[in-house]
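Read through the structure below, which is laid out as structure tokens, and then see the notes.
A single protein chain has been omitted; all remaining protein chains appear in their positions.
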Amino acid sequence: MEAWNLTHSVSMWDNLAAFWRFEDINALWVLSGSILLGMSASVIGAFAFLRKRSLIGDALAHAALPGVMMAFLLFQSRDPVVIFFGALLSSFVGFFIIDWLPKNTKIKPDAALAITLSFFFALGLMLLSYIQGAELENKSGLDKILFGQAAAMTESDIHLLAYVSLFILITVALFFQKFRLIAFNRIYAQSLGISVKSYELLLALLIVMSVVVGLQLVGVVLMAAVLLTPIAATRYWSNQLTPMLLLASTIGALSALISTQVSYLAPAMPTGPWMVVSLSLLFMISLFFGTNKGLLKRWLETRALRKRVAEENILRTFYKLSERQQERESFSMADVQGMRNMQASQLHATLDQMLRKGLILSQSGGYRLSESGMQQASQLTRRHRLWENYLMQQAELSPDMVHQQAERMEHILTADEETKLQAELNSSHADPHGQPIPQGKGERHD
Amino acid sequence: MINDLWILATASLVAAACSMVGVFLILRRQALLGDAISHSVLLGIVLAYLLSGSRDLFVMLFGAVAIGLVTAWLSDTLHRFGRIQADASIGIIFTLFFALGVILVSLFAGQIDLDQECVLYGEIAFVPFDTIYLGGMENGVEIGPRAFWTILVVFAIVLISILLAFQRLQTVSFHPSLAASLGINILFWHYFLMTLVSMTTVASFDAVGAILVVALLVIPASSAYLLAKSLKGMLWIAFAYSQVAVVVGYAVSYQLDSSISASIAVAAGILLALTIAIQLLNKRYRQKQPAKQFAPEQASSNA
């Protein structure tokens, strides 16, 4: 209720304005700390993702909870360094249990992950509820690590966050080559004499560290997304690791920026969920508009291909028509449809497009191939028939079977491949159906 | 005293329903999907409530099942069309849904009697105070806590489903491709199980919250997996483990004044750890003895 009211009050904009004037030096720290965290978590998460252990971060974040509570109980202090090492320790225990269970018992890896995650979380909550019931000082605010609360972070929290994040980024930069090699091919790395085990341990340590320092900002429950979602989003933009890492850290930083703003606008709001929502938004943008494998890109490519295939199919149809009825000058749409299954609307559109390109000419109520259209059509036909011959020779298929294959192959063969095919063929004068194979450009001038 | 009984009865039904559904999650290696659904269900509950304005059992069940199936379906779709590893796509979907759920809860905290705490722990201690009346609020008869009746209904659904479809579930879990070759529609059974998981988590939500339910889903079933020799046996053992965990957890929470639901989950985990420890000691002991019985066969089955 409180949060809702706050977002409607005027003072919220004052808050924001004050934030950006950095009147409070703390605000600057929060901003840079969370951006650094977003960057380091997404970079380190990338390696977990590439090793196909995407959800390890989820389990480790949950596993940190009892460590935090234990550290508090033992030292009666909320000193960030104490809490940090408590969390680090219990996360590491979690990490080893996840690894140990499938190797030593019948329990499968996915179950081991879920068991560890839920058990440590339950243990943490049990301790938290015990602490809240007990007579202890300083206990308020411990529960903030469940969902994260940027606004509730103290100065020393943020300093630790910033330093650890920087440490992670620098370490990754230093060992980048090795990490990449291991992520790409573990066995090969081992064969090169690289101590894969120790690098993996280092990677695990970095993951655990980023998870642990992220708790106060993002929270135990949703930390997984900060490690996982940025790198997943970059898959739609690039195939190369370096640009992917750069982009992932940008996405991480951007979402950190957005969520800290929200947290300052409405201090009672948890930061973690907002960070995840902004990450997911960036992910969806990538999914749809990514220039590498984005859905829009794929859709446009398919559409262009469909147009080209339709065009080439009609070119071939004209070629075959003129082959069969050499006395005729032009052919109607009915003639084309007689030989080629195509919807009238698509046929219309494709013919219009071909007219514009000058591949066909309109003549006395029908169409005929132009000079350039003829050239393309005979090239396609040549490729079609060469492929039919090749299949007949190599794969021993019947003539009607090779036709179907060639119908597709004709669209993708290049001049280079055409030459290779020609070289492997015994004969290239007639196709399996007895039709002559049109000569290629080179031979025509002989 | 009567309140304690209501709490124990509710917890025991929650644990029983979760452990039985969990058996299939473990066998089908879908523990993580169970984890994901139990998180997403929060969004289902909040949306169902905000859209309908009622806390009616069937509205809640409907909302949760819908969002649970959407989670399973979206994860699969993102995996196949978005070309992202299966577990990564699960992670992306459920964190988003859970985050949306938490944001809605904190935005409308005044309207929904849910808060962030309750999302995490559930409020099993308060279960007895939210009662329902048979025949209307004013002149009906009080029949006990809402949470109890909710989980009772769902437990009955789970039990009947398993009893009726036991053979099919066994085949589909043991060997999906064999099941498919026999003409069984494995996609249907997949979503059928996901429906059971969603219903169980939503019914457990009031009592144990969104995350501890994962512990009850996977931990007793994993203990049973270590011991069982048949599917029927595994269901019984999981059930037994879950009940012991409830009793032990309840006692511990009484001693420490800690959260009941968290203590139950911790007790389940400790029981699993004990089971593993005893099994390993047993194995070591047997290895020291010269092999008598079918040791060679065991060796070859490991090969």
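Order of writing sets the labels: A and B. Residues in every chain begin at 1.
Definition applied: a contact is a pair of C-beta atoms (placed from the backbone, for glycine too) under 8 Å apart; a residue touches a chain by one contact, two chains touch by 3 or more.
Note that contacts and distances are computed from a predicted model.
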Choices "Nitrate reductase", "Imidazole glycerol phosphate synthase subunit HisH", "Glyoxylase, beta-lactamase superfamily II" or "Metal ABC transporter ATP-binding protein" - which one is the UniProt name of the chain not shown: "Metal ABC transporter ATP-binding protein"
Of A:52, A:106, A:159 or A:433, the residue in touch with the unshown chain: A:106
Residue of B:9, B:184, B:256 or B:270 in touch with the missing chain, whole complex considered: B:184
Contacts of chain A with the absent chain, listed as residue ranges: 106, 108, 301-302, 305-306, 309-310, 313, 341-342, 390-391, 394-397, 401, 404-405, 407-409, 411-413, 417, 420-421, 424
Absent-chain interface as seen on chain B, which is shown: 27, 29, 164-168, 170-171, 173-175, 177-184, 224-225, 228-231, 233-234, 294, 296-298, 300-301, 303
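Throughout what follows, only the chains that are shown with their structure count from here on.
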Chain B - residues contacting chain A, complex: 26, 29-32, 34-35, 39, 81-85, 87-92, 95-96, 98-100, 102-103, 106-110, 116-117, 120-121, 211-212, 214-215, 217-219, 222, 225-226, 253, 256-259, 262-263, 265-266, 268-269, 272, 276, 279-280
Touching residues (chain side chain A, partner chain B) in the complex: 1-4, 49, 52, 54-55, 58, 62, 101, 104-108, 110-111, 113-115, 117-119, 121-123, 125-130, 133-134, 143, 146-147, 221-222, 224-225, 228-229, 232, 235, 268-270, 272-277, 280, 283, 287, 293, 295
